[in-house]
Every structure is written in structure tokens, then in C-alpha cells.
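Input: one structure, supplied below.
A protein chain is absent from this complex, but the other protein chains hold their places.
Chain IDs A and B follow the sequence of writing; residue 1 opens each chain.
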Amino acid sequence: MKIRKFAALVLLMGILVISIAPLSAQDEPVTMTMWVRSISFSVQTLVDEWNATHDNQIELTEVPSGEFVTKLGAAVAAGEAPDIASIDLIYTPAFASAGQLTDLTEFVNQLAYVDDLSPAHMTLGEFEGRNYAVPFAAEGSFLIYNVDLFEQAGLDPENPPTTWTEVLDAARAISALGDDIYGYYFAGNCAGCNAFTFLPFIWASGGDVLSSDFSEPTLEEDPMVREALQLYRTMWEEGLIPEGASVDGGENFVNAFASGTIGMAGTGAFGIDNYKTNYPELNFDVTYIPGKDGGTASFGGGDNIGIPAGSPYVEEAWEFIEWALSDDVQLELYAGNNQLPVRLSLAENEYFEEDPRLSLAASTLSVGHTPYSLVYNDLFNDANGPWLLMLQVAIFDGDLDGAVAEAQQRFSEIMGG
Amino acid sequence: MTTTNTLQQNESGLSPQQMRHMRNALLLGLRYIALIVLALLFLFPIVWSALNSLKPPAEALAVPPTYFPTQIVLDNYIELTTFGRVGVMQHVWNSAIVSLLTVVGTIILSTLGGYGFARFHFRGKNLLFIMVLSTLMIPFQSILIPLFVMLSNIDLHNSLFGLALVYITFQLPFGIFLMRNSFLAVPQEIEESALLDGCTSISVLYRMMLRLVLPGVVTVAIYAFINSWNEFLAALIFMTNQNNFTLPIFLTNVRSGLYGIIDWGALQAGVVVSIIPSLVIFLLLQRYYMNGLMGGAVKS
Partner (left out) sequence: MTASLSLQRLSWEQRRKLTGILFVLPTVLFVSVFFIIPLLMTFTMSFFDWPLFGDHTFIGLDNYTSLTTDRQFLKSIEFTARYTLLVTPPIFILGFILASLVRHSIPGIGIFRTIFFMPVVIGLGVSSLLWVWLLNDQVGIINKIMLDLGIVEKAQLFMARPDSAMAVIIVSVVWKTVGFTMILLLAGLQAIPDELYESAEVDGAGYFHKLRFITLPLMRRTIALALILSVIGSVLSFDQFYIMTGGGPRNSTISVVYWIFNNSFTYFKMGYGAAMSIVLLVILVLLSAVQFYLLRDNT
């Protein structure tokens, strides 16, 4: 109730702002603040372009990803929130439900291409039927593989694995190439990385970790959770994954694959961009994350953009958002910079034609899943949370049943409040 | 004189005294060997971090690492000046501002308070003194949550000034204790005569007493500086705006890496940058630092 009242108030304020907009438009140009977490997409480029072509200016602050939620929450609590925030999409439900974001429903409904926006992002941007955020940066997870190692191992790089058995066989064949060569890699001490790259293994096989209404965990009852853990466990036990993976909090991930000694790994479009730019010699290709016996899935990740509650520049901020979603910006500044457009119909574009790897990455958005949870952070992203603990105990220690049971209990506790 | 005499006597032959001398010399030699080995072990982390920071950036990332830089360059330091959003200098500045505010605030409050507690008598004085000192027993870690809420409410959260206010409070118990003892050590007659001459209390404090308790002031200042320059947890919690990060918090950012790569050379350069000020102050003024520590140890 309180939230609705608050939302109504915000809406009212929004309308007030709109109604006086013609007046304020003649006033001095405003300077808005914007926060973005450190993502590979150069938001600065986007903002520079906006600032060069508009009177209202934007001042961009990049907040380290790991601290973004805490910092934004604290800033809103302290009344120091920015006017625009690009938020890891999984946190939008939490922020919207706490009344931290401005209701954008009226604005969103006016968009001609509202059905064309990435569905995972839009779902996460909704709370109790209202829109609080729209897509800003899109990321889908997929497998990246080293073409040279595939060839050396006698595998066909044109036909990458489509089942778990094929993943395992490929990893074994590649690991057999040498002592320092490994079939697979994942950052074993990074909670968020593995929500992104490991959950799709479960989804692609028809399993899930949360019930379909997102109300309770299904870790213990869904057999695919254990099966997927077993796949990783087998690769770990057989030494197909380098030992260093167990302590990698995400810092060594890029280095590891870039070194050319890793056969396969889960990644996102940011990976393609990074390897193309910084490791031009690396010969790699990408494919969908497979299910146990086929099928594919992807984690719909990236950022939603919203206007934190209390911003005096709602109308001005929305202008920027609408501009960012426009055809020109999506094509020239997104696709042109190896960034996935957030609108499905723009996945096929002249820039991506040159690189089919990016087309595949863009196409994962249509099979993107994202868990909707107000406590996503505590469940999946917390370095000391139950998700990472389950992975580590199951994969590195081999106690699958214990790991899953413990996680099921912790998930229930956290979701139950 | 006696030692030289003994020595001369012992040159003639083997005496128990000579034996003892030989044994003592041997023990002394062993003592030096132990000291040197331990000193090398203690120096090793700092020295190698400094060496690593002087390697060319690519070499600092090499696997396995090189022992010594193949060439000595300042590239890592230069890189650090543009690291993150505002570069290292802004964070050095932030740390410096917070530390200086803390030092100045702590000195003023401890001097005034120490003087008040040492030289004046009023009802409730002992109670207030115990109140101030009892905060030593309560860890600041246990009041960080309400401090965070409070500072947010009065708009001092995420402000370097607010952080300094908190640091001053943490420094006060030690400062008051030490300054009170310093004032008590000054003979009462000196200031009484001045007071009889008609000087006000504050001018007595400023004109005469301050010079006499200067060593105490220096000690308080060093502790305030080093503690606030190094503090981690409160700064981590209170500073939400990256521009306001103090040096240690900034360094954890460098460490968490950018797009999956840690710039180890820049990290070690940052470590060196944050070590230097406290080390220099300690080396220059260690007499005062040690005195504060040893005085406290023997008295308490």
C-alpha cells in the first residue's frame, strides 16, 4: 500500500514536471548525474555523444559492479541519488519494490517499439504491473571456444558441442593435448559469473532453480540441478579445468581464455569485444550453451535504466533514455561498438553481418531467462551466499547431495525473509 | 675504564674472564646473525612490492614473475594517475584531507580536554573523564551501523569532513589520556604564577603550557595521522561516491580489476604510494611514536 501511495506521489510529481516542462525547457539547461556500473560497454561514449548534441548535460559516474547496489541504495537513502541509473537488471525488482525508482509506465506506453524491447529486461523492470525501468545494455550468455585447440584435438570447430556428452568429450580431447591445456574454464570463486554461465546449463535441460512463479527454490527437487553440477564435477575431477579456477573471483577469467590454453568457457558479448580488441590473434568462435540432451538457453543479463526516486529531472532524464533506445543510437553507437542492441528487431544489422559471432550473441536475447527475485543479490550474487557455496562444495569438494540440500535450505530461509 | 683494564690483563693467558668474553662475543655474533636474518625477512615484502612497482607494466604481469626489474620505470605510477574515474592523486588528496582534519581536530580537542581534565576541578569531572576513557573498551566496529544512519541523516555521510569527525572521535580517548598525563607532569607552580599575573587560562595554555607538552602533542598527532591514513572499514562503509574514496578503498578497486584483468604493477605502485607517508612520518618522528606506546605500556 505504502509503495503504491508513494508511486502515485511520484507519478503525480512526474505529471507536474511534465506540465511545467515547456516552461522549464526555456530555462537554463540542466546537468543531470548518471551512475553506471563498470560494464565493458563504453557508456561514456554514449554520454559524450549526448552531451555534444544536447543542451541538457549528463555527468557520468562509473561505480564498480561489486559495490553498485550498496552504493546506490545508500545514496537513495541519503537523498543523494543520481538522476539516471543504469542498474544490473536483476536488481531492478528490489529497487522498484522499495520505492527507489520513478514509475515510468506512462512514458513506456508511449514508445512505438515497446514490444520490441528485450523481454527479460522488461519483465525485470516491472513491479506490480507498472514499469520502473527499461533495457539499457543487453548481455546473453553463451559458450566461447578456441578454434585452434578444437582443430588440434581433432574436433570440428564448425560443429561445436550441442549436448553435455559432447561438451565432456570435447573437454577431454582438448585436455589431452598437453599438461598446460585444459578443456574448460569457469571462475570458481565468482558467484555472479556462474549465475550467468552455469544456470543456462540447467535451464537448457528443462530444469530450474526457482519455481515458475519465483516463490520458492527447486534446487533439491529438480534433478537437472544435480546433473549439471555433476557435469562440472566430472570435468573438475578429471583435471579438465585448471586448478586456479577454484580461487578465481572473476579476476583471471579473461586472462585464462586469452592465454589460448582453454578450450571452452561460458561468456557474454563483452568477451567477444574484449578478445577482438585486445587479443586479435586469438582464434575463437561461439555457440549456444547446450542442455543435457540438446536444447539451448541463455542468461538474460545486462542493465536496465531507470530514474531514481527524488530526481528533479524526470522529464529530462527520460529524454536521454528515449534517445538511447532510438534506432540511430542502437545501431550506430551500440551495434557499431560491438554492443548488443536492446531491441530484438535490430539484432540483424549491417555491423553484425561482418561478424556472425555477434549475431549469435544478439540472438541469445530471445532465449534469455532471468530469475525474478527481490533478494537476487543475497541468493546468487553474494560472494558469501548460498549459490556460490553450493557450486564450490559440489564441484570442488564433491559433496553434491550435501551442497544441494544446504543451498535449498538457505534459499528458503532467504526467500522467506 | 675497568673493561679496558680487564682486557689488558686477559691478554696474558686463558682466564675465566677471557672465556666469558669469548662466549659473550660469540653470543653477540649469533645475536647479530639472528637480527640480520629476521630483518631481511621483515623487509622482504615491502622491498619486493616496491621493486615490482618499478617494473614495466608487462613485466609486472609476467607469469612466473621476475625477481628483479629488467629495467626500472615509473610506468605503473603514471598509469595509476589515470586509473579509475579520477586517478590516484584525487584519492591521495582525499586521504590527506581526512588525515589532516583528523590530526588538527584531535590535537585541538585533546589539548583543551587534557588541560581541562588535568588542571581544573568541577563537579562530574571524574565521571566525564571515565566516560571518555570507557570508549576505549567499546570497539568502534560495534557502532558503525548507527553512525552510518546518523551521518546519512545529517548529510555528512559520503563526506570527507564527516569521516574526519568520526576519526577524531575514535582518536579522542587516547589523545585525552596522553595529554592529561602530559599536563599533570608539568609543575603546577609555573602556571599559577602566570595566572596570578592576570593571564587568562587560554593564554596560559597557549603561551606557556603548549611548549611544555609539545612532545605529547606530537605523539597524539602521529597516532591520529597514521590511524586515519590507514583506516579501512569505516571508510569502506561511509564513502559511497567513488570520487571520495580514500586511498585504501581505491586500492581495493584496483585490485578487483577491470574487465577481468588485475593490473598488478599499478596495484603495487598504489601500495607503495600509501605506505610512504606513514613510513616517512614514523621514521622521522619514531621517538615520539615509541614513547607514546611505551609510556602507555608501563603506566597502564
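Quick notes
The working rule: contacts are C-beta pairs under 8 Å (C-beta built on N, C-alpha and C of every residue); 3 or more make two chains touch, one makes a residue touch a chain.
This one's a predicted model, so the numbers in the text were calculated from it and none came from an experiment.
Counted over the whole complex, the shown chains touched by the missing one are A, B. Although one chain is not shown, part of chain B still touches it, namely residues 28, 31-32, 34-35, 38-39, 42-43, 45-46, 48-49, 52, 60-65, 67, 108-110, 112-113, 115-117, 119-123, 125, 128, 131-132, 135, 137-139, 141-150, 165-166, 168-169, 172-173, 176, 201, 226, 229-233, 236-237, 247-248, 251-252, 255, 264, 267-268, 270-271, 274-275, 278-279, 281-283, 286, 289-290, 293-294, 297-298, 300. Residues 2, 70, 73-74, 76-77, 98-100, 189, 243-244, 246-247, 249, 252, 377-378, 382-384, 389, 392-393, 396-397 of chain A touch the missing chain (whole complex, contact as defined above).
Convention: only the chains that are shown with their structure count from here on.
Per-chain Cα centroids separate chain A from chain B by 43 Å. By the touch criterion given at the top, residues 84-85, 148, 152, 155, 157-158, 240-243, 253, 256-262 of chain B touch chain A in their complex. Across the interface of their complex, chain B is touched by residues 38, 40, 61-64, 66, 70-71, 74-75, 77-80, 250-255, 270, 274 of chain A.
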